[in-house]
Every structure is written in structure tokens, then in C-alpha cells.
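Read through the structure below, which is laid out as C-alpha cells, and then see the notes.
All protein chains but one are shown at their positions in the complex.
Order of writing sets the labels: A, B and C. Residues in every chain begin at 1.
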Amino acid sequence: MSANSIGQFFRVTTFGESHGLAMGAIIDGCPAGVVWDQNLLVQQLQRRRPGFSQVVSQRKEADIPQVLSGVFEGKTLGTPIAIIVKNLDARSNDYDSIKQRPRPGHADDVWKNKFGHVDYRGGGRSSGRETVSRVMAGAVAQMFSKTLKSELNVFGFASQIGPLKLSAEEMNPSFEKVENSVVRFPSDQKKVEKLLMDAGEQGKSYGGTAEIRITGVPLGLGQPVFHKLKSDLAAAMMSIGATSGFEVGEGRGATSEEGSEFHQKEDSPYGGLRGGISTGEVIILRVFFKPTSSVLDVAKRGRHDPCIVPRAIPVLESMAWITLADHLLWQTSDTVGYAGPA
Amino acid sequence: MSANSIGQFFRVTTFGESHGLAMGAIIDGCPAGVVWDQNLLVQQLQRRRPGFSQVVSQRKEADIPQVLSGVFEGKTLGTPIAIIVKNLDARSNDYDSIKQRPRPGHADDVWKNKFGHVDYRGGGRSSGRETVSRVMAGAVAQMFSKTLKSELNVFGFASQIGPLKLSAEEMNPSFEKVENSVVRFPSDQKKVEKLLMDAGEQGKSYGGTAEIRITGVPLGLGQPVFHKLKSDLAAAMMSIGATSGFEVGEGRGATSEEGSEFHQKEDSPYGGLRGGISTGEVIILRVFFKPTSSVLDVAKRGRHDPCIVPRAIPVLESMAWITLADHLLWQTSDTVGYAGPA
Amino acid sequence: MSANSIGQFFRVTTFGESHGLAMGAIIDGCPAGVVWDQNLLVQQLQRRRPGFSQVVSQRKEADIPQVLSGVFEGKTLGTPIAIIVKNLDARSNDYDSIKQRPRPGHADDVWKNKFGHVDYRGGGRSSGRETVSRVMAGAVAQMFSKTLKSELNVFGFASQIGPLKLSAEEMNPSFEKVENSVVRFPSDQKKVEKLLMDAGEQGKSYGGTAEIRITGVPLGLGQPVFHKLKSDLAAAMMSIGATSGFEVGEGRGATSEEGSEFHQKEDSPYGGLRGGISTGEVIILRVFFKPTSSVLDVAKRGRHDPCIVPRAIPVLESMAWITLADHLLWQTSDTVGYAGPA
Partner (left out) sequence: MSANSIGQFFRVTTFGESHGLAMGAIIDGCPAGVVWDQNLLVQQLQRRRPGFSQVVSQRKEADIPQVLSGVFEGKTLGTPIAIIVKNLDARSNDYDSIKQRPRPGHADDVWKNKFGHVDYRGGGRSSGRETVSRVMAGAVAQMFSKTLKSELNVFGFASQIGPLKLSAEEMNPSFEKVENSVVRFPSDQKKVEKLLMDAGEQGKSYGGTAEIRITGVPLGLGQPVFHKLKSDLAAAMMSIGATSGFEVGEGRGATSEEGSEFHQKEDSPYGGLRGGISTGEVIILRVFFKPTSSVLDVAKRGRHDPCIVPRAIPVLESMAWITLADHLLWQTSDTVGYAGPA
């Protein structure tokens, strides 16, 4: 069954266990003729990797993507694009103790119950390393989507890391400001770095909130009933480990407002989606994360992040790109002989 | 494209425009031999309908389900089950003015932009009436799921209606208490009824929050990567109109907690899901709704609810049943020769 | 599971048991704005029905199609199109004896083995009456496909009915000549009618061969690997009951020829497909049918055809239209920024 595939037109399948030979992604449905941007692919994988040693996971993977098929003379062929990244730094000895004792909050025991036979090394398929595949597929989705709609953009940042939250003024940061923050939290860097370094030392961990903004969206993305754009985005985001919630637009905030005021707001209270379909305004998403679960004794010798949100940002962006690419292709079959809005 | 289908094994397809001839659901993949419970089907459709005239929508539909196929001599055949409900009370004159002026917050204009040609009567396919089909399919999903796991149950209630929220003590209501409340808000009834009656008179509307509890869940439902149970539940819930957010377990609450405390809580902070897979504990979901958009001039003559949450509860429950049925079937192909947890 | 659906973009789902309330088809994915041709729909259903009483099945169904959704003010909405036909003439008493004794060649016993619980009346879901749904969907596929490619056409005829075969000269009949033949066998009518009337009287039955020609085909339909056009056409045709084989182009004839001669023939030895993709030439298909199985004692009181081929022609044409519609939509997502062949 397609448990490891997402998307209907732009269809992404991922494979790979954390300590197996390789992680991979197959992209089937990417049209022919998209100019290949290997730099983007490499750079996106770098953005997912640790940069600030005390703050983020210390696992060191070269993560060099190898394109096995689907690209020729600098352009996509319309055939399936297969990309792999080898698992070089697989120190699976660190994980031997896990075989006996499952880690709190991890999926080790539920997988064992479910499948009988599991790869217990570093979470196996349930490891956060699986997101390497998503980032590779997301880069391809971005190449394709930008070919069709050059102004389309996806941009994420952490708006909360455990006890620290962005102020209202900080909620519209520039891309540069975000990327200059090693934890993608565009606020006082000393404060957040201290929080996370202390957490690392003390075996603590934190959850947080990621904010995703999608700009330059064409009108009409999304399908009316079960594939509303918000539904597919929710599925994409909530398929990432450690997520505990998803909001569009004002999210929970919308529950307390009175309708005649809410609906007449100037600043897109719907988050760029109405009837599940894009309105052309900025799409605003929010994703909640639980505290990292690798904080307790057993797994301490593993190499994990005290807060997952910073490294999750490129993954969330990738899932957004994949969803957008799928709906951009889908949209081409909406009408016959109708050229779009006047 | 399967824009109107959900589920991979237990596959539901819905059809029908609000003021067309009929609303319908096709259930493909329901195994043969499930005892048919016509009462459940009728009763679920009743639960979705208005009961308290001033409080909820005044549209009067008999909503008598007609089973066209897939059931014979009181049991399912393993063939597609087709159920329709006629649209008897389609006073489409009320909606003529909409043709000229799109309603704020509704999808009228985005659909027009998307498809060129639309059914402008009462929202057409984007009407809340589409959920009749979901409730019918949900009833079948419930019949099947309970055949397999009799102890499985889904139970929803409103925990917030606009400014009114349940207190901490009220957060574990009995099914009876909820159903005795005409708006499924198990608190002071006078207060909430007054709020909604005033809203109806004054052309106001409110959003709110629905809480869904799934009990008696077998271990191991959900697939590891893109079809985590939380991902499929999120997609199912966020495919309902007017939703603005989705949470599992502590949801946003989990973002502020420190990990070593969070993960050692007694009361299932993960909401019954770990690694996207059911743990056997109660699954706790929360869905946020925007204020009803039919509050302004144009649509006032239409017949709509000042708060959608009460009537959304059976729809949310139905989407949960459909998702559970799908994963119950899926689970049968997880392993070969492994009889499940010891 | 989608056992009752076909197509990925233009997705058809059928439902209904032979003696249940109705037969139906859902078409999901038909773009908005296709002009609805109710006459075509009615006429195609008529073409599938018996005309020559002694020659073909005597079951009398009005077969009036009722469009429940997806069409408004004479055009498709882009929402699912649901069409049903009631089963008026369901004389299920005729079939009571079948409950005890399965009919040779029919699926009665294999279904019983498979599902445990079956609708034994006239074959239930396995009845040839299921093809009513295919013909309805095929008519919609034709409406859509002709909107996109007005010159596209599908045309079938019987080239063999039991011992009678068309001569080489008769192999390129006009549409009129075929439709003037009550059994769609464009040859000596007296001979074939006598054969079939005698068969009816003597409880005999015959197989035969249907020839399908698709003209006006655009270049490039079909996908390279698992969805070659010939593969999808084969699946579509072989999903019809009583089929025993499928050929494209010269079919078996190609097995005996030497390559350098074969490949340099003028008259499209590939049958309009190369690498599984349409070349713009006429697509030539051939489908083989076993003798009707309702010839023996038990089912004699049922109402069946001595040869299924004449009535199968509109069904085969419908399956071709459905497959073409699917690939016409699919083709729109092949390339980015490439306008097609110079």
C-alpha cells in the first residue's frame, strides 16, 4: 500500500531506515523540461543539517544527494526522479541499548507491536532522518513550482521555542533575519541559544511553534471536498514526527471572534484559503511540536536536538512545496475552455 | 481525479450539490458480511439535522436515506454501497441574489474563479449540506468497525461556542449529557441557548471548538510515514468547511512544556498516538471552527446556523469513523505470520 | 478498496446489483464547462439495449438515466457527476432456482466462495447489467473528449460471431452499415440472424470477436511504463465479462512475421501505438469473447443473449472513451513549457 507516498499528480515516495544503506525519494509525475537546480537540492539538505553544535543534533552526515534517474542534460525527463543520500555516519553501536529498553515518547515499542520485526537502530524508519527524503523531494517540487509560477514562495520560521515566543512586532521577519538565526527564531539570539545550550547540558527538551507563510499563490489551488488545500496541507504537516497541531489563518484565534467582525477584517483572517481553495492572498500556517522525546536516560547517548523546531522548518517548507506542486498540476485539469478569472 | 474520495481501503466518494436532485455517498471496500443497521444510518442523519429551531438552521429536509446497492438480505455484499438522500426542501429562490453578490467568507467567488461554471444555489457543492454524504458513509464505517472491534467508540462534543468555554470539570461529559444538550455543549444550557438565539436575531455568528474522543482503539492503527493516523485524521477533519485548526493530545499546550516532565505524565500527553500509530489509549482530537460566514446581508434570507459546531459534531465523528475503518482494514496487511503483540 | 473504480484523472466508479434498486456511475474528475449532451447519454443506453427480440436478450428495461449531480444549466460543474438507472424489470423470481444450483460458466459459485454472502439474483453485481454503468460513464467521457478533440472517434463492430467471420473486404465497414445490422455484424444479415435465432431456440450460444477502431487520436497519449495506452486499454477491455483475449494492431498476426518486413509496412502494423504511446494513426483493437454461459438448463428461464458480442460493442466503445478521457487529461501534465510537436 502507498503508506510511503504523498500527492496524486506530483507523487512523492520515500524510503530508507536511519541506519540502513541510504535514504531516498522518488518523484513521479514531475513534468519534463524543468531546469534542474542541483545547488538548490544541496542547499536545502544543508539547511536541514545541524549548524550550531551545542544547540542542534551532532550527527554529522555529508548528505550528498545522488540523482539516479529522471534528469538528463540539465532538465527533467518526465520520468521518475530518484535521489538518494547515503547513511555514512551510522554509529549504530550507540543505539544497542535501545533494543532492550524502548525510549519514552518514541515509536520504538508501537512499531514493535505493529510489525513484529523492526529495525531498532536509531528509530529505523521512524527516525527523524526520514525527513532527508522529504527535503530532497521538496527541492524538486520547488524547482517545478517556480517554473510554473516564479513568484510563488514558501518561508518558515520558529515563532516559539519552549518558553520563548516572538513578540507581535517580530512576527513579520525577513528571510535573512530568519536564516541568520541558527535556530530560525528571529528574536534575541543570546537568550534562545542559552536556553537550548542549557537544555542540552541538563537533558531537557522543548516543543515549539513553526510559522509557514506561502506568498505569490495563484488563485484557485485546492479541490472542493476532500482535497481542500487546507486538508492536504494539514495531512502533509501532521505526517511529520512530533507534531501536535496545525492551524490555518487565525486558527484557534478564530473560535472566539464574532462573525460579522471576523469576516470583515482587512488582513485575510482566513489565512489565504476560502472553501479550501486559495484566494491569492498569503497563506498562513502554524504547526505545533511536542518537546523532543530523546531527553531521558536511555537515549542520551544518541545525538538529538533539545528542540526540533529549527531543523523542522526546512522539512515543513518542503511539505508545503510538495503539496503546492501537486495542486498546481491538479489545477490544469479543472476546466475545459475556461481561461481563468477575468 | 479523486477529489471527492477519501480513504484507500475503505474508500468513500461523495457527490451532490445543495440544490440538485440528491446528495450521495459510495462506499467501496466495505467487506462482505457486515450486518446492516438501517436504524443507525437514519439516526446519524437525524443527529446532523436541526432540532432547536431558533438555535440551529431552519432548513427542513426529511433526509431519508435510500440504499441503492451493496446491501442484500440485511448484510453487506462486499460490492459498492450507494446511499442517497433527496434534496426535498430546495427553496433555491432564496439564493437568487447570491448569483450577483458573493457572500463574505463563502467560497462562491473562489469557485467561480476556479471552475468558470458553478451552481450558485446555496453554495452548490461547497454547501454544508455535502456533509450529509459524510454522515451516511460514517454510519457504514461505524457498522464495519464495530463488527471488527465492538469496543471501539467515537464521541464528540462542543468544548467552546464563541465566548463560552467548558470548565475543566466539564471536560469529561457523558454521552447522555452531550446529547441532552441541543447544541452538544455540556454546560449551562440557558446561557448557551440565549447566546445563540440572540445571535440569530442580531445576525451574529460564532466559531468554536469541538472535542473528539476515540476509545477502545486497538494497538497499531496508522502507517509510519505519510499515513500516520494523526495525518489522516487531520486531513479528514480539515476537509470539513469552516475548520481553522486541528490538534491531537495536548496540541498547542505541548509547545510550552519541558520534555522530561511532558513525557512522563500519567495521562497520555500524546493523545493516544505515538509515532503516528495508536497506542491503545484514548485518542484525543480537537477541531477549531471559524464563525459561520452566512451572517451578513446578502445571505440572511438563507437558512443557516449562528454557530456551526453543534451540527458539525456528527460530521467530525463520521470522519473519524471513516478514517478508523480505513486503518482497520489497512492493518490486516501489516505483517505476515505475526499474530500481534504478546 | 477501489475495486469498482477505473481511471486516475477521469475516474469512474460504478455500483449496483442486477436486481437491486438501481445501477449507477460516478464520474469524478470531469472538468467544468463541458456541454452536457443528454441525448447522447440516452442514445448510448439505447444502443446497449436489445432491439431484435429473438436475437438478443429479452429483458426490457426502460433504462432512463437520471443525473443526480455534477451538471447544472447544461454544463458540467467540475464536481462528481452521478447518474443512475433504476432496475424496473427485475423479475427476480426467475432466478430463485439459481440459489440452489450455480450456473456453469457463471461466477455464482466463485463469488459465493469469495464473499460468503452474495446477491444470487441474476448474477447480482457480476451480471452483465453492470455494463449499464459503464455505458453512462462512457457517454460522459465522450462528451468531454470531443470537447477537447472534436475529431476523436471510437467505432466498434463484430468481426466474428461464432462460426461466421467477416471477409477481408468487409473489414472496413461504415458506421451506418454496422448500426443497420441489428447484431453489429456488417455482413449477410440473414445468415447471422438465422444462426442466432436457431441458437436461441436450441439453447446454443456463441463467442465472437469485436473490432474497435479509434480515429482522430492526438499524438502522445499514454504513459511510458505501467500506463502505456495499450496496457490501460487492455485492462479496460478485459474488465468486461466473458472476454478471453485482447489484441492491438496485428496482434497474434505479428508473432509470425519477420521484423525488417513487419516494421516497414505502410499500414500501421503497430495499431496506432508505439512504445505504448499513440502515434496519431488509427488505433486498432480486437477483443475476444467466450460463448455466453447462460445456455444450460438452470438459467434457461433467465433472459440472455445467444452471443454477447453485439451488445458488448457499445460497452467496449465506452471503455475506450473512458480510457481516452483519462489519458487526455493526463497528457496535460506531461511537460512544462513545451508546446507539443512542431
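We adopt the following convention: a contact is a pair of C-beta atoms (placed from the backbone, for glycine too) under 8 Å apart; a residue touches a chain by one contact, two chains touch by 3 or more.
Because the structure is a prediction, the values reported are computed rather than measured.
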Of B:Leu148, B:Met197 or B:Val282, the residue in touch with the unshown chain: B:Leu148
Listed residues C:Ser18, C:Ser187 or C:Ser333, member touching the removed chain: C:Ser333
Contact partner of the left-out chain, one of C:Ser18, C:Ser145 or C:Gln223: C:Gln223
Touch residues of subunit A, complete complex, unshown partner: 1-5, 8-9, 11, 13-17, 20-24, 26, 28-29, 32-33, 66-70, 72-73, 75-82, 84, 114-119, 124-125, 329
Residue numbers in subunit C that touch the chain omitted from display: 1-6, 8-9, 14, 104-107, 110-117, 125-126, 130, 160, 162-163, 203-209, 219-220, 223-228, 230-239, 241, 243-252, 254-260, 262-264, 269-271, 274-279, 286, 288-293, 295-296, 330-331, 333-335, 338, 340-341
For subunit B, residues in touch with the removed chain: 9, 29, 31-34, 78-79, 144, 147-148, 224, 329, 332-338
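Following the convention adopted for this analysis, only the chains that are shown with their structure count from here on.
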Chain closest to the middle, measuring from C-alpha centroids that were averaged per chain: B
Distance from subunit C to subunit B - Cα centre to Cα centre, in angstrom: 38
In subunit A, residues with contacts to at least two other chains: 9, 224, 333-335, 338
